[in-house]
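A single protein chain has been omitted from the complex, and every remaining protein chain is retained in its original position.
Presenting subunit A:
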Amino acid sequence: MSTAEETIQSVLETLKHDPSYQNQLCHVEHIPAREAQHRDVLPPLSQGLCETLSRYGVNQLYRHQAETISHARAKKNVVTVTGTASGKTLAYLLPILETLEQDSGATALLLYPTKALTQDQLKAMGRLLAHHPSLSQSVLAGSYDGDTSGSARRKIRDEANLLLTNPDMLHRGILPYHAKWHRLFKNLRYVVIDEVHSYRGIFGSNVGQVLRRLQRIQQHYAPSAKPVFLASSATIQNPKQHAEALVGAPFELVDQDGAPRGPKTFCFWNPPYLDRAQMERKSGNVEAKDILVQLMQRGIASIVFTKARVVAELIYRYARGTLLELPGLTNTNLSERLTPYRGGYLPSDRREIERRLFSGELLGVISTNALELGIDIGSLDASITVGFPGTIASLWQQAGRAGRTHTAALTLFIAYNDPIDQYLVRHPQYFFEQTPESAVIDTENPYILASHLSCAAFELPLRSQESELFGETYPELIALMKDVEDVVEVDGKTFWSSPEFPAQSVSLRTISDNTYSIVDVDEKNKVIGTVDAISALELVYPEAIYLHRGETFFVQELDLDKKLARVQKIEADYYTQPVLDASIKENNLKEQQASGTETVRLIDATVTWATTMLKKLQFGSMDSIGYKNLDLPPQHLETVALAWTPSPKAVSEVFPLGVKVSDALSGVRNLAITIFPLLAMCDRADVGGIVNASNTGKPTLYLYDRFPGGLGFSERAYENFTDLLQACLKLVSTCPCEAGCPSCVGLATLRPPIHQDPDALGGYPIPDKHAATVLLRGALRGPVKSEEFSSFASRNGSP
């Protein structure tokens, strides 16, 4: 047993022998170590590259790196699926550098989902390139995004060989101005798509179109060339199929990770009950803090993942307090080696934290999923995830942050007292046996496609043969664009014919890129952080306590016009939580149809939510010490929804069970949200579901598109409503659980608003499985025909 393993075992022993220990450790899974698998590339890399690698500290390539290089040399697109710190950057960089050694004018475009990751990878490339005798002189790598200065932009445009950017910038800042980038496109040999699994749902469907636009522009400047796509992905169910859908071309799959990995101990931890009645459990946040402090005291580098920004701040505050109270100078020093990390910090602050993590100055970090993506923060020994992050893939990725090449690592999942988390700790095998989720995109979604065809027409006239690139609805969409006079056809080509700049009207993400600044009034209105427009009303509402790097700031004013929150540092012993009110209003009936006894409607709807109150909670105890009403403008989402009010006949079958109809319908809602994305080819986060009776007087299920104006998801559910109900029934009646689980009626992604502390909230109960089944049977009249479901499942992949 190695020392690291001993340390981890001894930490677990100490935790178990603590007088307060009450069997929190409910499951321990040992994941054995993995040996390195090396492979040579044939023919070997050039002398120059071999020397570069050995100076960089790499003497042998891993199997997945060698395989990726071989495919790239054969001009085949390849997606490489490997864990964190397995050398994936090297895998896609080596083929590019090999090409650059032969052709110094060649270019490569590298896409990253976030600016932070772009900067991180740029630095990594710089470190490698610095060791190459000639390429260090001749190759220019540069990032191009919203933060790039004017003078740097020109140089990068005119000279860079490696252009690092994000899909949003490619969409708005590069493709529409392609003539300025003619050198890049004319010489484009590689397109790297890092973290390809993050391009799913609405975002992924949009990125798929951006990549099609990229390919037609590349073809315009170099019709005889074809760049090779190199993608990397975290573990998902369908990496090859996903990359192929995204790019619209075949891919090779490399998924044998050859990097060595030390053994891992994966523990499920359930905080103890506080009372004999076994109603309340100890706070998951405090439990996480206690374990983090223990780990840090033993010098174990650790990361804690939280579900909300406020939780990252809370755990940091608690841990810092504990470390400072402990006797001895070392513990004081330890408090300085701990930091929170989350979205909303200034980019410079984030870069500084990343640097300190990478260098080993920091021993502990408490982060939101902002650190889940591949930013290189060096190796950590332990990871703690507080609360189920919503997907199996996400929890595995967070766990992957802990673990070095040869030493043992520890991962802890700490459950909140909420039904989904409690289900997981009661049935740990459920997690270890599940395959990670699929990434789903739909590159034929007519709304998304129409938006991008407008952008494409602006960039270069569209030709009829481009159906091949844009799919079979292409001719109809072009006809529609002509009807609204956005385009005009001349001599067989379709030209953009409007003063509008279409890319400005098309956003790739559902999240607003509109940000508010948070300024400190005592420091001459210095900006200390930012928050997106949607979150501002849930995070920096008037009189809120805004937590920033563990400090408490009182929000004096939220200026909606200037997009400013004015805050002042105070010493508070409480934090605040917004109380949100969500509702849905039916506006306009678009269509309705009957299926047996049931009627389903397609409507225009407004989903509204508002922060109506703030709640003050004492730090630590979470005791409520007051409320205050707030008068803030509500936020609206105008969208399209499916509405189903179960018929009296269907409802009558639920009555004898003694379960409320709304509870049965909530179970159906959760099932539908699991099935709906398969039907509508979107991500779970792209759709929403509400059960309420405020419009119709009867419990009604609404499924809506989380996108202004709708993107056709509810439409498809409406058109295939019977399919949808049958698939729900099949799912719930074949689920082996007893009374409901996250795979059926207990939806794991149905979460409280993102800025709330799940610890203080408790989550949603798992609805009654039997009642949901009975309601579905009633609505469908009779048992489901199994062949109908299997044909549906084979079309869409089983749930």
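As a working rule, contacts are C-beta pairs under 8 Å (C-beta built on N, C-alpha and C of every residue); 3 or more make two chains touch, one makes a residue touch a chain; residues count from 1.
Simple rule for what comes next: contacts and distances are computed from a predicted model.
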Candidate names "Ribonuclease H-like domain-containing protein", "ABC transporter ATP-binding protein", "Elongation factor 4" or "L-lactate dehydrogenase complex protein LldE"; UniProt protein name, chain not shown: "Ribonuclease H-like domain-containing protein"
Which of A:636, A:649 or A:781 contacts the chain that the document leaves out: A:636
Touching residue (missing chain; options A:264, A:616, A:716 or A:730): A:716
Identified contact with the non-displayed chain, of A:359, A:505 or A:556: A:505
Options A:346, A:533, A:685 or A:737, residue touching the unrepresented chain: A:533
Hidden partner chain, touching residue among A:351, A:426, A:482 or A:628: A:482
Contact with the hidden chain (one of A:493, A:569, A:615 or A:660): A:493
Missing-chain contacts mapped onto subunit A: 176-180, 182, 444, 446-447, 450-451, 453-454, 458-459, 461, 472-473, 475-477, 479-486, 488-491, 493, 495, 497-502, 505-507, 512-514, 533-534, 537, 591, 633, 635-638, 679, 708-710, 712, 715-716, 719-720
